[in-house]
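One chain of protein is taken out of this complex; the other chains stay put.
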Amino acid sequence: MPFTEILALCMIGAFFIFLLAGIPVAVCLGVTGLVFGYVGFGPMLFSLLPARIFGVITNYTLLALPLFIFMGIMLEKSRIAEDLLEVIGLAMGGLRGGMALAIILVGVLMGAASGVVGATVVTVGLIALGPIINRGYDAGVACGVICASGTLGQIIPPSLVLILLADIMGESVGTLFAAALFPGLLLAGLFVAYVLLLGVIRPDAVPAIPAEERALYTGRDLAVKLVKVVLPPIALIVLVLGSIIGGVAAPTEAASMGALGSIVLALLAGRLSYPVLRDAVRGAFITSAMVFLILIFAQPFGLAFRGLGGERLVQDAFAVVPGGLNGQIFFLMLLLFVLGFFLEWIEISYIALPLFLPIFMQSGVDMAWIAILVAVNLQTSFLTPPFGWALFFLKGVAPPSVRTGDIYRGVIPFIGLQLVGLALVFSFPGLATWLPGAIGW
Amino acid sequence: MIPVIEKIANGASGIVRHIGRIAAWSGLALVLLVAFNVLSRYLFSYGTVALQEAEWHLMAVGALFGMSYGLNQGAEVRVDILYARMPARLQALINLISALLMCAVALIITWLCIAYVQSSYSINEGSPDPGGLGHRYVLKAAMPVAFAVLAIQAVAMTGESLLALLRPRPGTSSS
Partner (left out) sequence: QTTFNWKMTNAYGPGSPFYVEGPGSPTDFCKKVTAMSDGRINIQHFAAGELIPALEGFDAVRSGAVEMNAANAYFWAGKLPAAQYFTTVPFGLNFQGMNAWLYHAGGMELWDELYAPLGLKALPMGNTGVQMTGWFRKPIESVADFKDLKMRIPGLAGKVYAALGVDVKLLPGGEIFPALERGVIDAAEFVGPYQDRRLGLQNAAKYYYTTGWHEPSNVTELLINQAKWDSLPADLQAIVQTAAMACNLESHTWCEANNAAALKDLVENSGVIANVLPDEVVAELKTVTDKVLAEGAAADPATKKVHDAFMAFKAEHQSWAAISEKPYHNLPG
């Protein structure tokens, strides 16, 4: 094994050690990347670092991130979101897990409006995590539901992952959007089933709102409250989605409709004062910054991994895979899953996929199906500890009482559900291939 | 010794806070600008290349200056499985090391960015699209400035963690 590949392995090892020692994620990424990259090939390659950073901060598709975060914070600061989940919980009556189901629904809707994972996780986390923990939900379950629902946006079209995969795999963006719809809904369905099951086997983890409290409201009261409290935030999501479907805004721009709408809502509710606006502006700035800080500091790490020939580690491993198309698909899935522990998904796509493409293309297998398997797998990688992006982003907005351990514990069942979803798409390719064929995309 | 460190840490933190509070409004400007571009195009078929480019210019400035302000306001993310169980002084030591490393990385990137800006400035780089925003090196120059501000924030954090280490333990002195 060449020296540089050994260095690449050492870099990954050092990163994990730093991470576990409690050093902030950004510092771990930046320091290991710069040090091991420098040892491996000297200072020259790092003159490319500014170009990579400039690429991140000017990446048009990331625009949705600050916009959605602004919407979420505005809803939070103007207290519009405060009652939302409680009222949904009330409306769900004695059904245990009602608020968790509401979160999954919001995840699906926001996923249909955006393709940026950080935006959805952070927004739902801001709105929902505090309230449902206050309602007695197990912190782990709460975090798991939010992270998993937040990452649904990556498979439910439109999605950044699908756009990139379309480019790499030579499929049309439209085909992949159509192919991803049922697998995305399937995953959401699995999450719903799991929450309902939890309601039966661990009722205290997902409590319904107590009967006494529900008794305070008549059906009529509740209906009025529902309209007053639930309608505005739902209207925002409809505004975002509607502006995409109605041809008003491109997917990335659509987030601005939600953000502007949140200001208008606060104004209509009579809650838009200068302090509220100022706090929302600062809060949104800090939360966006947290995401960008990690994305920016991931650049030295990604550059060093590339420069050290980390992709050759993957090639070497691939050379020893036993034959058969299914064997290769299985290896690809395993590889993506493992790389997902320590690399960002864009990096994974660029490293792993080009290796496999020629093989799959020659075998004549439906590339849209492969792309969806990859997308579901990448989505899982957002959740895998310790380096799932969704986990970091949720941690960034979680109340201090929520520990990283709660988040890790909470996402494990959802990773299992993702794998079930992956197995289903693998066993029944029609889940992905039927819709594009049926609508002629 | 302690008062000097305190003064430096507070001064550095204050600089970052002031810059951040101003830069934060770029987020609201971004919301209004993108919404304006969407609505004016839909309603009046009005749009300019410059205003569209201004969208990601605003995002870039926000992302760059947000880094230091975010850390200033405690928005760093870490894996706290072991960290949360550590004694306070060990936590302070880890914070000290992290802050020093952050400072080093920020300074290295600042230095790397200077050549990048010079390369752009030397050819008076503008937008490749006609009607786009000119003087691209001004946007690029925000990079070294923002990383220098990040280094200042790291100095503040170094000072704060040093103070936590140098000060008598709260358990022994305050009761």
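Residue numbering begins at 1 within each chain, and the chains themselves are lettered A and B in the order written.
Keep this in mind: a residue touches a chain if its C-beta (ideal position, glycine included) is under 8 Å from a C-beta of that chain, and two chains touch if they have at least 3 such contacts.
Here the structure is a predicted model, which means the values were calculated and not measured.
The hidden chain makes contact, of the residues A:11, A:69, A:353 or A:417, with A:353. Shown as candidates are A:17, A:51 or A:224; the residue that touches the absent chain is A:51.
Set against the missing chain, the residues A:60, A:217 or A:428 yield one that touches it, A:60.
The omitted chain makes contact with chain B at the following residues, 41, 45-47, 49, 52-53, 115-116, 119-120, 123, 125-132, 136. Although one chain is hidden here, its contacts on chain A can still be listed: residues 44-45, 47-48, 51-52, 54-55, 59-61, 158, 163-164, 166-175, 177, 244-253, 303, 306-307, 346, 350, 353-354, 357, 440-441.
By definition in this document, only the chains that are shown with their structure count from here on.
With centres defined as mean CA coordinates, chain B is found 24 Å away from chain A. Interface of chain A with chain B (complex): residues 19-27, 30-31, 34, 46-47, 49-51, 53-54, 56-60, 62-63, 66-67, 70, 243, 248-249, 253-257, 259-260, 263, 277, 281-282, 284-290, 292-294, 296-297, 300, 386, 392-393, 395-396, 403-405, 408.
Here chain B touches chain A in the complex through residues 20-21, 23-28, 30-32, 34-35, 37-39, 42, 55-57, 59-60, 62-64, 66-67, 69-71, 73, 75-84, 86, 91, 94, 97-98, 101-102, 104-105, 108-109, 112-113, 115-116, 139-140, 143, going by the rule given at the top.
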